[in-house]
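The complex appears here minus one protein chain, its other protein chains still in place.
And now, chain A:
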Amino acid sequence: MLKIENLHARVEGKDILKGLTLTVKPGEVHAIMGPNGAGKSTLGNVLSGREGYEVTAGSVLFEGRDLLALEPEERAAAGLFLAFQYPVEIPGVNNTYFLRAALNAQRKQRGQGELDSMQFLKLVREKLKIMQISDELLHRAVNEGFSGGEKKRNEIFQMAVLEPKLAILDETDSGLDIDALKQVAQGVNALRSPDRAFLVITHYQRLLDYIEPDFVHVLADGRIVESGDKSLALKLEEHGYAWVAERDPALANEARA
């Protein structure tokens, strides 16, 4: 589904990703862990096409298409979804209206018919079973005045409605207390399916107690330096990220230099 090869990317002239390679198949959940500044969020932003991120080498194929050649909205229509670490407020724009506009824009790009308000309302009701958010939030402006937890739940709710093929969760656990974290994780788990893959970017192992990954990768200095199953996350938790650096002579050398 997703094939990243030797990806190099820079932001404001600084190299952040330095040869990242990763393959994700449908139905899989991959966790990307790593210390601050390792390039975790850059990966999410590069994949979803944010401006200001320059890819200097490497390739990304998404279902066989050259993902990097697509505009952000085309990537969304192709089935990519990014749950933001910091969801953005759009004053005056109704949350439900926004979501319907997004869904219909995607459907239009895919050559499907647009949903009218009744059809959309039905869909929303159905998806509220997956990720409960209050009526009041549905009718407020997009993310405006939402608490941290409400914003993250809103992201997962959007994901439920947009039904992406690949969802990238960018530090969705940041700033959440344990109850909010559980709710968000429940929502994500309800959306797991054999056709849908997840890339879960996180700093802490905590989230992976609730969203169980098939694979865990450690990202350090712009590359994946260690991959394993979920037990890797537990080892990291125990030993800290310094442990990875010690095991990787190249990294250790670079750190000394």
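Things worth noting here:
Throughout what follows, a residue touches a chain if its C-beta (ideal position, glycine included) is under 8 Å from a C-beta of that chain, and two chains touch if they have at least 3 such contacts; residues count from 1.
FYI, contacts and distances are computed from a predicted model.
The protein name that UniProt records for the chain not on display, among "Amino acid/amide ABC transporter membrane protein 1, HAAT family", "Putative aldouronate transport system permease protein", "DNA 3'-5' helicase" or "Fe-S cluster assembly protein SufB", is "Fe-S cluster assembly protein SufB".
One of A:Val29, A:Ala77 or A:Leu181 touches the chain omitted from the figure, and that residue is A:Ala77. Contact with the omitted chain, checked across A:Ala105, A:Val124 or A:Leu234, is made by A:Ala105. Touching the chain that is not shown, out of A:Ile90, A:Leu121 or A:Ala242: A:Ile90 (per the contact rule at the top).
Seen across the whole complex, the unshown chain contacts chain A at 48-52, 71-73, 75-77, 81-82, 84, 87-88, 90-93, 98-99, 101-103, 105-106, 109, 141, 158, 162.
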